[in-house]
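Below you'll find the structure, written out as structure tokens, and then a few comments.
One protein chain omitted, others in place.
Going by the order they are written in, the chains are A and B; count residues from 1 in each one.
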Amino acid sequence: MTSKSKFLAAPYLLWMIIFIVIPLALIVVFAFTTTVYTDLEGNLLSNEEFDELRIEYDNFYDMADNELPYKKQTVFTLTHIMEVSNYVPVLLNSVWLAIIATAICLLIGYPLAYLISRMRYGFQKLMLMMVMLPMWMNFLLRTYAWMTLLERNGWINKLLGLVGIGPFDMINTQGAVVLGMVYNYLPYMILPLYSIMTKIDNRTIEAAQDLGANSLRVFSKVVLPLSMPGVASGITMVFVPSVSTFIISRMLGGGTNMLIGDLIDLQFLGNAYNPNLGSAISLVLLVFILLCMSITNQLNNEDNMDGGMLL
Amino acid sequence: MKKLTNYLSFLLCILLLAAAACPVSAEANADGYDPDTLSYSNSVDWNKFRGTNTSINVYNWGEYIAVDDGEEGAFDVNAAFEELTGITVNYTNFASNEELYAKLKSGGAAYDIIIPSDYMIARLISEGMLEKLNFDNIPNFALIDDNYKNPDYDPTNEYSVPYTWGTVGIVYNTTLVDPEDDVNTWNILWSEKYAKDILMFSNSRDAFAIALKRLGYSFNTTDEAELQAAAESLKEQKLMVQAYVMDEIFDKMGGGEAALAPYYAGDAITMIDDNPDLAWAVPVEGVNLFIDAICIPRGAANKDAAEMYINFLCETLVALKNCEYIGYSTPHAEAYLYLSDDLKSNPIAYPSDEVIQNSETFTALPSDTTRLIDTLWTSILSNTSTNPYLAMILMFVAIVLSLGINVWRRQRKKQKMYESMN
Partner (left out) sequence: MKKLSSKLYMALVFGFLYIPIFVLIINSFNASKSRTVWTGFTFDWYKKLFNNEVILNSLVNTLIIAVIASVIATILGTAAAIGIFNMKRMTKSLIINITYLPIINPEIVTGVSLMLLFVFLNIDLGVVTLVLAHITFCVPYVILNVLPKLHQMNRHLYEAAMDLGCNPMQAFFKVIIPEIMPGIITGFLMSITYSIDDFVISYFTHGATSQTLPITIFSMTRRKVSPEVNALSAIIFVVILVVLLIMNIREIRAGKERGDV
């Protein structure tokens, strides 16, 4: 192809700058700035003084911009970033729950992906479809269905009640939140694992067996190393949405176990409106996740930069 | 045996529901007012916008307007308005005043009608976020009870038209709460006996109000020490709380998931209708008396059409249908006259003077106090630390870890290459 076709990417590049780069830049700007009010001479007004001014001028109701007795300024500040430190326990709690959820997903998903990858072609496709099918249902509804199951008067407790045990407090616990994460993101673990494992030739495994390796050694020396890239992308694809979720913790955690996602939501569309602090938390979360990713990426042996990593 | 009683009580509940669904409006109430005689007034030209393809965006609390729920005599306010005026209504919900505030403040979303509560109206007025209403377009404002005109939150009554009012009390499940216990106190929400059986407001103002009242302070305190004390007591309460909720309460109390929850009187009536095990208690320490009112946010695209909508909501017929459906108390003098005897004498919706006397309304707080409450509330909901450098230390550790692994890998790669070369 000619080098002219490079320009086919031009519309996308423009798009990318407007909708990916600038929004992230805005987050950085918001995280490091705050709005202050000064009087016309440029002296800083305290909130109290500003409230007084507001009352004096009838809330500036019909005033044009140039008549206003104050100026609004955006100034650089580190307070929001410092304030994020207050919420590090929330971040750590989110990370901890996400790690547990990711580990469980890996434990459940790995054998399943392996079993599927060793099936006949037709069965493989069928099983894969069965893994993907639940993802087509709205995830809020699926999570809501878990509420129906886990509640104190829910289906599980009713079932246990028939046998004479329970009722157990299952909903509104950290366990329920982890369960919600595992349930919603398990397919994201299985799919990349499967797509890597299906490339492992049965003959490689047979060769190892012929050479006298027991099944444990076959696993640790052949299957595991070959599936490592799948493990890495599976981990990222489960960990990232788990660590930043806010719906699962709200629906299954009852709002008593706040996660970092809830905290961000709270600052933007929730009960404590403060987009500057929200941006600062988002920024910290983003940097943290990029760092985590660079760590997991080390699991990837080869440099497969483009394509193949997702699905 | 217990199963059987459960089953029976459920049957009973169904029967009661069926009874409630029967048309009650067939006859006049004890004062001789018959709702069937009501029709729309000609207070304004309802057809002014017909054919102009006008639409208004209405932003209201969840379950806060009469809709057609398929029961007999059902009245759909928005559909009726669309039919009468030809204006399209885009109707969406918010869950709390603070959510409404965030949505308006962040900009972007263009609403024509909003229905906030008293203190939020005061805050919105003070931040120049509301339009002054043109009362020439809202002649039905005259029908509002004089007691609700010129309220504290809008002293000159330029910005708002009252929609409903009510009190905050405790909804409790009679089968789960020990009859020996005194429910008429906020203290019961701190009782360890009901640990994990208590639901709590997830919005800061209502939650703080309860904690403040329990400690004997005013809802509207600006004293930092008092607010800190309230925050401490809310932290203490967190151990007992099953979940922080707003409208989720309908589901949870209706399904018997929790024993006690503070909520708004009007919604309590709806909940008790659905689940007869529930009951209402009014804490002796004093309760919050709130008014929700209709406002138009600053810069609304269709102010005239929005004022027509307000006028429509103040039609006696509409106000009546609305308060019958949502269960909240009405500030509409005429609609009150037409209320069924049942509702009129319902102490939850129309409490005794004693309760009213012992109530307090929210006022607007200075912005410093609002900020403080928001920060305290966030720290109650999340476990916070006090070390200001923790985030940086954490970042630093992560960066070092990531770099370290990277360097280590490069070394190994080099080593491997070296080995393979030999």
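Quick note on the criterion: a residue touches a chain if its C-beta (ideal position, glycine included) is under 8 Å from a C-beta of that chain, and two chains touch if they have at least 3 such contacts.
This is a predicted model, so every value here is computed, not measured.
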{"item": "Option from A:59, A:86 or A:236 whose C-beta touches the chain left out", "value": "A:236"}
{"item": "Option touching the unshown chain, where B:33, B:81 or B:111 are the choices", "value": "B:111"}
{"item": "Among A:64, A:141 or A:163, the residue in touch with the chain that has been omitted", "value": "A:141"}
{"item": "Residue of A:35, A:79 or A:153 in touch with the missing chain, whole complex considered", "value": "A:153"}
{"item": "Of B:98, B:154 or B:248, the one touching the omitted chain in the full complex", "value": "B:248"}
{"item": "Interface with the unshown chain - residue positions in chain B", "value": "10, 14, 55, 57, 59, 62-63, 70, 90, 92-93, 95, 106-111, 246-248, 250-251, 254-255"}
{"item": "For chain A, residues in touch with the removed chain", "value": "1-3, 5-13, 15-16, 18-24, 26-27, 30, 108, 111-112, 115, 120-122, 125-127, 129-149, 151, 153-155, 158, 183, 186-187, 236, 240-241, 243-244, 246-247, 251, 261, 264-265, 268-269, 275, 278-279, 282, 285-286, 289-290, 293, 305-311"}
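In this text, only the chains that are shown with their structure count from here on.
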{"item": "Residues of chain B that touch chain A when the two form their complex", "value": "96, 98-99, 101-103, 105-106, 125-128, 132, 196, 202-204, 238, 241-245, 255-257, 366-368, 371, 374-375, 377-379, 381-392, 394-395, 398-399, 401-402, 405-406, 409"}
{"item": "Residue ranges of chain A touching chain B (in the complex, touch as defined)", "value": "47-48, 50-51, 54-55, 59-61, 81-82, 84-93, 151-153, 169, 171-172, 254-256, 258, 262-263, 266, 268-275, 284, 287-288, 291-292, 294-295, 298"}
